[in-house]
Each structure stands twice: as structure tokens, then as C-alpha cells.
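A single protein chain has been omitted from the complex, and every remaining protein chain is retained in its original position.
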């Protein structure tokens, strides 16, 4: 099986982290590759960035259209461009956020997300709301330490302490039984945080790889009748022509 | 007051319809202008199209950054790129979908959306869910006649009959007390449909213009502390450099 | 256009505040008038008061039945008697609470209401719940400073400080990105509070005037098929005979 | 124990039906009395009527302030004036709608309301929503046969057949496991309908009497700290002076 | 009328408390009996315990199948085995949790549960969610003092102080207007706590007895068409054969 991870940020160091996280959990026989868009923003931290990142995700899917890929994983919290990617790709696409939320719901009744920039909580909220996990009382209020995304790996020593302290507040004050790390750039802190906090600490990239394997082995792929049907065939201007999916060109 | 309407589709005929709808309801002293992106898709009918349209909306906001515009209206059902546009623009941005939903809630307890392509119901649902109008039992199930967006003005004679029949079903079967037309390209059918159906029939572009005037006169603009703060300052690649907002360049 | 504001409280000083707030935002060509019931309570601060105020609202609508009014605004937080007023009036009726909530949703992802008496939070909650803005995670917990309604204008100097401090808590502790002032008597504090807090601060009366203008210009009025149909024709006892609407006498 | 039923409609025949329904289920030692307002409308069928009926409910509570009453029941679907009555009365007040809904939830997973005028569904919905029974998936869509309230007892022979047919649709099409009769004037049809439909058929007045007995025996009464605190002491105009509660005059 | 209380815990001291609570509120002519399973766990404090307790509840219903019982009450917070008991018993079955929640909703807009072990909050949440009282904003976050269930009666002096302090926090910090005691073993503290806190304090066993009387007098019993139909007739192994209901043996 071949799972390809798309890092919607242009920072290659994040791609490297994604690859390491994925390879650590991939099943025997699963190949992991990763890429990031050639053009975009170094880190996605607002809706403006997400709009750019979504084009990058589509560009990568189009660029890889002849590769024998079995599933894509989108490695940015908020699941940048997920719905469009599901339409464009011929194989399943998994967002790291939805995967992390589902994994959390399988091991805990109540859980929290701890993310980096405070303003990105609205992106996490969007995924939580689309699943209903907030209304069901499962996903508790989203917490943030309000640091830039790239600090997740450039300032590792201090970030892990800050994240751990915030996770501790989620556990003690909100009643969280598990913690989701709300950024691809901090997923590598999951293992040490799980050890120190003694609760499940969940990295979305790793869980998304497992979800992708599950779908592929179960012969399940994106439903084509309705919301995620292939993009409609229509004229497209030059600037966006490179985004055209393979099977059903727009 | 100067309100600029962005038509995220590249079809100029839609822009013309938007302009007419807006001018018909603008208050004395309000100037209306309209534009569409130079590059994009002729009609937005899926999430893939929306990703492209969002870039177009941002491109228009950037292109117009030196114009004395008081508010923007996004004239595509689903409110293409709205969150990013709120961050990028220095003035309020109103989506036609949210405006139509609010107007409906001011005149009816229960109301329905009737849209064109069935698959775009997921875009309308996203806006409804973000306001909570479905959970509150106000917005009834979204209906579609499953015709292409551009038929709204190119096949007017048949489209209005089809829409009217579907609206009648919403009224009779679902209990709708008002109807929202779920596409910018059919807003000009609102008046005749209101006359024939004898219930309020709502065009999002017209109501969005009124909402924009309301915000501007009340000296209200997008909140800058949190979800819709200006985009963060960071390097941006050449392909997207033209999207940079004016006041707080990325 | 002629918009008439009904102040359901009998305190004329509140009517004067409503008039000033409305005139400050009305579009060119819009005439604003205001009145309060001849009989009632000086300030509406509980459900018992609301029951009395609702009769006052209906009495004003009946008294003004021959006036060329285009829309009514109800100027009391909680939107006293709104559903009955919609049935009774031949033109649109806008509640200041629903208008403020919609304006907030157009400029912020998350917002709070700060009101005066703590016990009136249940009235605000009723309007929030009817729109779904709480379930959608948009409207945060309602806050109150627990002062009498009339202190809003009789004790201005201290009230504005108290309100500002409570709004600050909503911003800092709850994550509010905008603030709604939950009482007609404190709407005139919106501008200075917006200046000092640096977030949108919303007055319901002003926004309701804008909403009324929007509906009238869009040729939208209360849906008559269903929940807000005109009152049924039936015998009515002497005590309430003066409430009879014009077009469809009970 | 003395339970007093307030029929918010002025039709004495409805009061007689309420009395009979209550006496049939009252515990040994419980005295039932009933009254209707001296002024009002013969039947409450819209929000305009409800505003008038709420004053009637308060008038009755005030008129009876020296009687040794242990609890009040409000006998009109929609629970006319319930919140105000809770503030005004010194003893528990139970609405027939909330009581019926709770009884239904104790005997069935899913249940429906069948009411008379279609437009009154919004009143039932308000009570359902305030309890959350719709969001929880327990209370199914509200059905109506769209007949006037007074037909419930004046046209008994046909009404019971029409109600039974509609209830059958709720059972067969919606999956209702129990039926609530959504009007005080049709409660006496519950027993024969239960016999013919073979599902629980619930009359709100009867169940409200049982709820009132339960609260009184458990020494529970309306919470006074917060939403239902006694009305505030304030000047009240002559028209409404007779509504003043006993213990804490306004 | 004969109401039988099933204490799903095997601790006889809890049964004695249940009996006393019930007898104190039973109507004239109501006989109360109580029993606990012969086999089980002394106190139900987790889902593992609940699974065992549910068998105990079914065993008691089967053992008592020839007794002239009119209704059962399940006296353990979380309503152990309630759905299965409804199927198995030929008469209504009331859970103490659902009864307490309904009583609270009749006397207060907002209310809280204060329970003993923190981990049992998930059981209370299950009942709250099944009614929708959390989504409706009525039932506030569940609080716990995190003491063992049996401390409720063995360490009375300290437990009541601890519970009272926690209830005070629910009132002061969360806005609770009434308190539900979330364990059968602390119901006898309701009266003194109500006296000291000056808000309604609700014991589920007492309110469930009242609810049972209400259903029986109203001739309402468990709906048999659907979710709570009698158990299907099928072979059952020896270990569970004693659970067979009377009327419709499995």
C-alpha cells in the first residue's frame, strides 16, 4: 500500500516530521511518501493561509495523478482543502484532524485539543462541529498556547513544556481524559507528553495513516454520488489549469 | 457609501445580475460596483470550484485595496472564501448566504433553501450549520432542482417554473413559510416567485447589500481580535503574492 | 421610509435614547419615530414584566394602525412580544436582540452578550436559542453586571465602567471577539466601549433599524402562511379590544 | 392537597373538561378547582392570543392569592404565560405541555404531538425546544389536523376520527411510539384513542396534575434565585395593577 | 397503588434509605416496597458495575413477576438497566435520574447535578443527553465531590458538608438555580441541604415515586410498539434463564 502525505505548508521540515510520524506507525508493506506544494505559505495559521494551502493541496494531487497512490493524508490541523481534495483525488483522502478526533473518541469519553496559535482554534472547531463531537459533549473547549506554528519544531524545548502545561489544565480544569495535539508540527511531542501526562496523547498524522490503511483494506473510497462527486467538467482559466484532476478533467 | 460586490464566478452575466439586484435595493447615496476574478471557473458548483473561487475573491480584494470601498458582498451561495476575505479586507464582508438566512429568520419561523445543483447543498448546509439555524429547527431541509448554475439565467423560462414547483413542495410538504433562492444566478426570480407563491422569497445579494449598509452605518466592522484577525506577516510565494492585503502585508 | 420604534417600557427617557440611537444610523430619507405604551411597567426585568410589556407593544401597534409606518422595531432586550407583534402588524417587526445577534455573527466568530439584571439572561437566552447561535458555538455564555435596567442611563458614569469590566472578562476569559450590549438603556455606551475595548460593541436598536431598512428595501415582510399568520377572527373581551389589529380584526 | 387549574381560554366548556380530566386522576385527598380569566379570548390559537392569555393567567393567580392552593396547572397547550406565572405564584406552576412531554419520555423512546390548528405547532415547538427533546431525537415532528381549538369538544365525533388518523400517520410514518394530544380541549379523547391505537395517548392536564402532586409531596417549589425570582418591586400602571402578586408586590 | 423500588446495589442500607425517602412522599393509599438483588456489587460506581447491576435489576423484576406491583422505580443514579427493565416489566419503570431531571426542569431554568464519584458523571451525562437537557442549556455541567458511593451514608457528617460546598459552587459559579443529588445514597441530605442552600434540592427516588404515581393514575404504561416492546421469544442459556419476564417468556 502506498500512502502519500500532503503537507499544505511549504516548510520542508514539517514534511520531514510528517514522514517520520507516519513511518513509525505504518503497517508492514505500507510505503509512505510526503510532499509539500511548490508555492504557498510556510505555515498555515489563518483562513487566508488556508485558502492558499487548499490550492497547494489540489496542486499536489494533480501533480501526482499518475502515481500509484492508494490514499492521501492531509497533514495540517484544520484539514486544509479536504472537501476539494476528496473530489479531486481518485483515492481516499484523510484529514489529520478528523483522524485524531476519531482516535480520541475510541479511547476516551472526553478529550481536548491543544493547539499552537489561538486564532487557529476556529479551524479545529470547524472539523469538530462537522462531526458533532462538540454537541455530543465529547470534545471539550479547544485550548491554545498561542505560539507560531513553526515554533513547534524550532523551539522544541520550550514548546513541549508549554504544551504539557496547557494539556495539564485541560485535564485538571476541563476533565479531559485524552489530548489531541492540534498541529502537524508538534506531533512528535505526543510520545513524551503521553509518558509524562499519563493520558493518551494523539498525533493526527499517525492516526490518519492508520485510518487510510483501514479504508484501503476495507475497499472503501470516497462516495461519488453527492457532496464529493468528481469536479464538474467546465472551462478553467490558465492560472488554475494545473489543478485539473486526472479522471474527470474540469 | 460604496459597496463592492465580488462575484466569485468568472461569468460576467452573473456579475450583471448581481449589480441589478443590488442597485434595486440600495439606499439613497449608496454606490454599487461589481467585479469578478480575472481567473477562475465560470460557475462554482463543487468544493474544488470553491477553492479556486476563494483565491479569486482574495485577488479581487487585493486588487481593489486602494479603492474607497466601505463593504464587500460575496455573491455566490455558500459564501465562497468568506472567512479568508474577512481577514484580508479592511472593511466588512457579507456573504449572500448568511444574509439571506438572517433575512429569512426575520420574517418567518421556518424557511427553506431551494438551490440549483443538488451537490451544492453541502455548501449551503455549511453556512446554515455555522449559524445554528438547522439545530434550532428554523432552516428546513435544503432542496435542489439539480440544474447547472448557469441555467439560472440562460434557461430562465424553464428554470423559474422548476424552482417554483420545488418551492411549492417545500411549502406544502416541509412547512416552509419563506423561501431562499440558493444561487446568485436566480436571485432575479425572487420577485415573480414571491408574487406567485405568496410567501417571502429571498435573494441573498439584495439582502447582503442591506446588511452591509446596516453594518457600515452602525460603525461595525470585522472583529480583529481572534478568528478574523488580519493574516499573519510571513513570506509568500510568487504565485500568491498578488493576494497580499493592503494594511498588514503577509 | 418610516420606521417606528416601540419601547415596551413606560420610561420616556429610554424612548429618547432609542430615538437618538436610531437617528444616528438611519439611511438618508428614513424617518424615525418612537413611542412607549401608555400603561405598563417602567422597566422590563422579568417574565412578569414581559407579559405586561407584550400587551403594551400590541397596544402601540393597534394605536398606530393608520399611520404610514414601514417597519416596527421593538426596543427591549429579549424582544418583548415579538411573535405576537409580527402577527398583529401589517409590516415587518424587528427585535433589537435578534438584530444585534445577527450583526455580531457578521463581524465575529464568537461573541458575548453583556446585560444588566442577571435574571434577564433567560430572556436573552430565549432569543439566542431560537436562532441556534448557542448550539453553533457562536454566542458564548451570557454575562450580566446585575444592576437595574434604569441604572443604564441614570447612573451612567459607573455603569459604563462596570459594563466595560464585564465585557473585558468576556473577551479575556471566554474568548469573545465582539460584545452585544444586552439592554436598550445602555446602547449609547456602545461607541465609547468600542473605542476603549477595541472590539465591535453592538447596540441592538441601531442594528435593528438597519435590518428594518434592509427588509423594506428588499420588499420582504412577515410570512403570513403559518406561524405568523394574522390573528384569528374571534370575539375579544373589552379589556383587550383595543389591541385589535387593523387589517384582520379579531 | 389543593391543585388549581387555570384555563387561559375564556371558554367555560374547556374548564369543565379540564376539571373532569384532573379529577379522574387526582390522588386521594387532592382537591381540584378550575377557573378561567374574566377577560380574554375564547380560544388561544396564535401568539397574539397567547399574549392576552398570559395576562389572564396572571390575573387568576392574583385573584386567588389568598386561597390555600398548593400548585397551579396551566391548561393550554404551549403553556401560556408559564414563566411569568412561576414568578407570580407562591407555589409550583406546571404547564400541561411540559408535563405531557415528560410523561411521554417516561413511557416511550420516540413520541409525537398531534395538535389542532397547524399554526400552533410553533407554540408546542417552543416547549419541546426548551426541554431539548427534539434535539435528543425523542420528540418527532409535530403534527396538526388544522381544525379550530373549539372543535375539539364541539365537533367531537369527527375530531376524534381525524386525530386518530393523524396519530396513526405519526406512528406508521414517523415511528412514534406514543402520542401527546396537543390541546386541552381534546384531552378527553386520550382514553378512547389509546384503546384504538394501542399506544400510550397522553393528556397534558392529567399528567400535569400528577406532576403537581409529585412536586408538592416532595416539598419542591419554584427556585427563587435567578430566572424565576419573584417580580421586582416597581410602580405599575392602573391597567395592570390587579396582576400584582401577593407576597412581593410590584 | 403498589410501587416497588429496586436498589441495584446489594447494600441493604441503601435499600432502607430508598424506602424511607419513598414513604415520606407517597400519596395516601400507596404502598412502597424495596429490594436489592441477591447477587451483585455493593455499590455501582462504573460501567462494569452497571453491567452487573442491570442483571440484578432484571432478576428482581423476574422474581417479583407474580406480585401485584403497579410500577417499579430504579434507585441508582444513571438508571441502571432502565431500557431492559422497561422491556421486561409489565408495568411502568421510572429511573431516579430521569425523574430528578424532570422535577428540576419544573422548578428551575438551570440546574446542576452534584454526585459522589467523579467517574460516574458519565452515567449521569447519558441520562441528561437522552433527554436533551444539556443541549437545551437547562442542565449545567455535572459536578462531583469524588467520594465513594457508600460514604453517602457511612460518613454522613462530612459528606453533607462536602456536598453542600460543591452545590454552592454550582450555584455561585455555574448559575444553578436548583440542585439534583446524584446518588441514591445521599437523597436523605436533600432536605437539610435545601434548608441551608435556599434552593430546591432534589432527590431522585422521591421524585420517581411521584412520577410513578402520576403514570399509574393516568393509565399510562410503557409503549409496546417499538424500542420498549417485550423481549423477543428465543432460547436462553441456563445462567440467565431466571431473568425471563412473565408475560412473554424469552
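To keep things simple, chains are lettered A, B, C, D and E as they appear, and every chain counts its residues starting from 1.
Note that a residue touches a chain if its C-beta (ideal position, glycine included) is under 8 Å from a C-beta of that chain, and two chains touch if they have at least 3 such contacts.
Since the model is a prediction, treat every value here as computed from it, not as a measurement.
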Which displayed chains the unshown chain touches: A, B, D, E
Residue touching the undisplayed chain, where the options are A:120, A:164 or A:207: A:207
Full-complex contact with the absent chain, from E:25, E:88 or E:106: E:88
Residue among E:55, E:91, E:114 or E:147 touching the omitted chain: E:55
In subunit D, positions touching the absent partner: 109, 135-137, 175
Hidden partner chain, residues of subunit B it touches: 121-122, 125, 129, 134-135
Residues of subunit E in contact with the chain not shown: 10, 38-43, 45-52, 54-55, 58, 81, 83-84, 86-88, 118-119, 121-122, 129-130, 135, 148, 226-229, 231-232, 234-240, 243, 245, 250
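Going forward, only the chains that are shown with their structure count from here on.
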Chain nearest the overall C-alpha centroid of the shown protein atoms: C
Subunit C and subunit D: spacing of chain centres that average the CA atoms, whole Å: 29
Rounded Å distance between subunit A and subunit E, as computed from the means of their C-alpha atoms: 43
Multi-chain contact sites of subunit D, meaning residues that touch two or more partners: 121-122, 129-130, 134-135, 226-228
Chain-level touch network, classified as line, ring, star, complete or other: other
Chains touching one another, given as label pairs in label order: A-B, A-C, A-E, B-C, B-D, C-D, C-E, D-E
